[in-house]
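The complex is shown incomplete by one protein chain, all other protein chains being positioned as in the whole.
Going in written order, the chains are labelled A and B, and every chain counts its residues from 1.
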Amino acid sequence: MTTAAPERGARAAAPRARLSRAIESAPLAVPLVLIAVVLTVATDRFLSVDNLTNVVVAAGIVAIPGLAMTLCIAMGEFDLSVGSTVSLTGAVTCTWIVGGHPAGVAMLVGLLVGAAVGLLNGLVVTKLGVTPFIATLATLVIVRGVSLAYTGGRDAIVSSSTLKFLAAGRVFGVPMPVVLTAVTALAAWWMVNRTRFGRWVCAIGSNREAARMSGLPVDRVRTTVYVIVGVAGGIWGLLISSQLQKGSGQLGLGFELDAITVVVIGGTSLLGGRASVVGTLLGAVLIETIRNGLNLLNTPPAYQRISIGLLLVVALTVQAMRRNAPAEALDDV
Amino acid sequence: MKRTNLSTLAVAGVLALGLSACSDSTTAEGGKPSGKASGDVTVGFSVYDMQYEFFQKMEKGTREAVEAKGWKFKLHDEKSDENEMVTGAQALLDQGVDVLIISPFKPDALGPIVAKAKQKNIPVIIDDIGGGGTPYDAIVISDNADGGKQAADYLAQQVAANGGKSKKVVSITCEPSAVYAARRNQAFDQQIKDKGFQVVTELSGNSKAEEAYKIMKDALAKDPDVVGVFACNDPMGVAAANAIKDAGKDPVKGIVTVGFNADPEAITAIGKGGLSATIAQDPAGMGAKTVELAAQALNGGKLTYDDESKREVFQKVTLVTKDNVAQFAG
Partner (left out) sequence: MTSDTALPPAPGAQAPAPATETQRRWARQHSIGAVWETWGITAVLVVLLAASPLLSSDFLTVANLQSVLRESAYLGIVAAAMTLAVMNDTFDLSVGGQLALVSVTTLMGYAAGGTGLAVLVAVVTGVACGAVNGALVTAMRVPPFVATLGMLFVFRGVAYVLTQHGPKALPYSEIGSPFVKIGGLNLAGIPLPFLIMVAFYGAIWVLLRRTATGRRILAFGSSPEAARFCGISVHRIRMLIFVVIGFSVGVAALTYVSRVWTADGAAQDGFELRVIAAVVLGGTSLKGGKGTLIGTFSAVLLVGVLNDLLVSSGVDASYQRIVLGCVLITALAIDGLRTRFAAPGSFARVLPRRRREAPAP
């Protein structure tokens, strides 16, 4: 379920390698099952339909930006501005709804704003040559400022059934966020494993200069990935605003780390060159299961932070130790 | 390369010289006498964070009261940062304000500010949050504990009216560091327990709506028969109400939901039957009170307190329900 860069492509086609790649996501299933067993024993409600639905919906919502971030990280880059995009998208959409526009139009405008933030990131990174980590750090600050200035520090409160449907509606009994995540995940899987674009993304992640010299449209691919992350951040913003029925400059604070965390725990290497779609999905489920479990056990939030931090460190240590050339780990990132 | 080192020193040296050369010029203006005639008074107001509507109202109330007296008004926004709070409030003192009104982001960081004000003989009036054990001149404070108690009383009464089957309630707290806001939940918990209820879930939503939404969803999965929820602020209260709605329940008739602050989103929700109640503070009124106290302090007169020993002036909190929500709209 992971894909490799072209130079590793030949090997990747071999069935044995494909099997080993499938096993790569397996280590995630181990803590997931363990935690599930512990929670089933420790609380009597963990396995209830309501609770599992909560976990899956929450995981699905964070997985959508996570999947876009997977592309970005596979390309060897980061987008830190996604939390601010969440805030701005929700603020714009809700303000348009308050202004009397149809909810559908408002949501579309919100997504366009998300795409615009992505385009801005892409252009700053490619045309101005600014390191992505810092460029998106700057846009994180700027977009948050725009969101606060746009709302003037006041919430845009809505009561829209169309917007509500996005987070709370059901299609054939399946919660909408899960449907959206499934569609996003299939699209991401297809893109990464079956399209030229996906191969290009991984090629750029493996060696950007080599990709450039072999004639790939590097800047265009990078910009496109940032736009995808922007749109995914926009969808995230719509989902949050749908749940809370408001847009505000206060929403989405620190969300960028949530999105990156699920990708990293999912096993996509920060060195770039590989993307694990299934891993990101599992990572999101794992994180949300832990959070849900600690909530069920009435655990103070301090311990939630510690456990997610430790999980990150453990996940990465395992990842690093499995690599054959340990010194390689120190070269990048 | 040696020159790099020298130039680093040179930069520092120039700055140092510049400073020490100037330092004589200021000694003259230290120790301003209080009891100034009105007309050329400047009031410095350091506000918690202007991104919140609560503090926007507080700023408006303070500014209008200051302008009504024909005084000058200087605003500083702490932006929810203790470093900015200390730096900016001390800067106000350096800029020669005659009185400092402050709603502190971290009351425990008031020490260095109050110490500097004492040195310059500038009165300090604290608006809400807390005084951090400093020798301030007065503090105007919302009665957080009373608010939590009123919330519990109303919740118990409404649960009975709804014919609630269980005695299980949820309490959502602000971030752990907000010790003064925590009094709302402490008083609520105590009062609701006295009424025979049981707090089955108490978790911190870090004052954030997104987190409160998830906490409420999880709390409902854990105890589907919960009959009431109290949240430490309105963004979390309204988020909890939305989570209850999304779980297919009614946040007024099914599960009594009470917030705190009377933010516009809560007022709107109460009007539409999407939230049971909230506790209104009066930030603009608090602002006006601080200016009155400032005037008393500047005239060198005695300040009028509600609690003499703690130099406290109380601002009442009011329960807002569907019955009286119209007064709070707009």
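Points to keep in mind about this one:
What we mean here is this: a contact is a pair of C-beta atoms (placed from the backbone, for glycine too) under 8 Å apart; a residue touches a chain by one contact, two chains touch by 3 or more.
Fair warning: this is a prediction, and the values are worked out from it, not measured in the lab.
The missing chain lies against chain A, touching residues 124, 128-131, 133-135, 137-142, 144-149, 153, 208-209, 212, 249, 257, 260, 264, 270-271, 300-303, 305-306, 308-313, 316-317, 320-321, 326-327, 329-333. Where chain B meets the missing chain, the touching residues are 1, 3-5, 7-9, 11-12, 15-16, 18-20, 22-23, 25-26, 49-51, 75-77, 79, 81-88, 90-91, 94-95, 106, 108-109, 111-112, 114-115, 132-135, 175-177, 179.
As a convention for this text, only the chains that are shown with their structure count from here on.
Taking the mean of the C-alpha atoms as each chain's centre, chain A and chain B sit 34 Å apart.
The part of chain B that touches chain A in the complex is made up of residues 50-53, 56, 176, 201-204, 206, 208-210, 213-215, 217-224, 235, 238-239, 242-243, 245-247, 263-265, 268, 272, 274. Listed in rising order, the residues of chain A touching chain B in the complex are 43, 45, 48, 50-51, 53-54, 58, 148, 153-155, 157, 159, 167-168, 240, 243-246, 248-253, 291-292, 295-296, 298, 300-302.
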